[in-house]
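What follows is a short report on a single structure.
Incomplete set of chains, arranged as in the complex.
A and B label the chains in the order they appear, each numbered from 1.
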Amino acid sequence: MKLIMAIIKPFKLDDVREALTPLGVQGLTVSEVKGFGRQKGQTEIYRGAEYHVNFLPKVKIEVVVPSDLADQVIEAIAKAAQTGKIGDGKIFVLDIERAVRIRTGEVDGEAL
Amino acid sequence: MTRPQLKWGLASLAPMLLAAAPAFAADPKIPAADTGDTAWMLTSTALVLMMTIPGLALFYGGMVRKKNVLATLMQSFAITCIVTIVWTVAGYSLAFTTGNAYIGDMSRFMLNGLAQHIVKGVDSGFILGPGSDGAAAQTIPESVYMMFQMTFAIITPALICGSFADRMKFSALCIFITMWSLVVYSPIAHWVWAPTGWVGNLGVLDFAGGTVVHINAGIAGLVTCLVLGKRVGYGTDNMAPYNVAYAVIGASLLWVGWFGFNAGSAVGSNGRAGMAMAVTQIATAAAALGWMFAEWISKGKPSVLGAASGAVAGLVAITPASGFVLPGGSIVIGVAAGVICFWSATSLKHMLGYDDSLDAFGVHCVGGIIGALLTGVFSYGPLSATDSSPAGSPGSLHQVMIQGIGVLTTLIYSGVMTYVLLMITKALVGLRVTEDEEREGLDLALHGEQIF
């Protein structure tokens, strides 16, 4: 199994989720994160003190899928999350050794 | 704002523009200021200011997404500042001096002469519309009257913001509101509330601003959101409010402040103010319950935002009626406003497909119309009776029709002029932020700040 971790622009979340459903992905986990990268943030002004906002709001999607589905999932995310503008984000792939569904105790493929 | 005399006929058209109105021999004597009346009007002024900041600011700010909260607060705050200056320079003069039937004169330009009766720190009452047939003696200093009216001039354009939240340029807002206050608000206020105003003299009853404030702002909102177009992502993105708690605080402060709005419109601390406060409370509660149960029945759950919205709808609808009706009538007005505005904000809007973000039209225009017409039904004679009109203006079919004229006039004038002013603004600086700015949120894009 693979853990696909994608950092995307927040407003693309729903698009990505919808793109995964047809592939049979039944679950995923999302966190709000802040990203630092080539895309430069805004300057904020507070009583004359200017803070450059280096960190931009991003969304991190973590989804575990059987290894053979990984390519398709990556492609689907990449397509759905793309705007072509700087800051679109990254997809990283990690190896997962085991998965357990807490409710039933099922493991690995069954657990996803 | 109770018109001291309700007359049937047309006002004098004597051209008084730019001429200070002399106190005619026929004018009533300038009364002493009454400390009790003045105390209540000072308090009412504070209450109505509180309606806009922080009341309306929070009500609207709580309904937008996190990225637009500050920009939405800023709209109410900046409008408060801008209209204060506009009103000081010319707005008050255009609205409340004698002038002619359509517009005041410039005798109070820069509030010139406001302090004319002050002697050793003491001021007298004053005459509203001196030199006109309807000249009315007031028992509070004119400075207090001017201030009280200013808070109305402030909240009216601030209400419009609900329709174009999340997408209008701040520079455009500043320009548009400045013009709108002078070209739309002041004239309509003059028509309805100045003793010489032609709408008031038709016999239209509008105690505290159903037409002048709510229908006016509501229709302007509809026009604005149609001109601006829908928000990016409308219908697909989740536009759930960031913090309904803010909206509830805002609605609560609107409610409390509205006592100043409605009971203050008696321009005195008297039985009419008391009755106006009572019917305001009752209609508001009835409307909130009306919306709540309508939603509970049709959607399965009574939402908190729904109850708050219903309360606002009730406040709007009772506004024109508040100095004229009794508790029984106010319950009917409230329930009607709650149920119908629920429908207009949740069904009508989707049917017609415009994106009135926070329902400036669906609540203020629709609620205002309901109130204006039902005022004609439930008006209780003794509350509007005067020496010259001992029967007052009791409810009647005839009165409903007159009310309809007031409504239509406002819809047409405000709608058309709003469109014209938007086009001018567009030509000057453009109306809408870029799509990228809209996605990023107005807080950062326009003001360089954000909420954490």
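Methods note: a residue touches a chain if its C-beta (ideal position, glycine included) is under 8 Å from a C-beta of that chain, and two chains touch if they have at least 3 such contacts.
Worth saying up front: this structure is predicted, and the values here are computed from it rather than measured.
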Unique chains shown once each; full-complex copy numbers are A x3, B x3
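Quick note on the criterion: only the chains that are shown with their structure count from here on.
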So the centre of each chain is just the mean of its C-alpha atoms; given that, what is the distance between chain A and chain B in Å? 47
Could you please specify the touching residues of chain B with respect to chain A in the complex? 233, 236-238, 439-440, 444-445, 448-450
Write out the stretch or stretches of chain A touching chain B in their complex. 11, 14, 42-46, 53
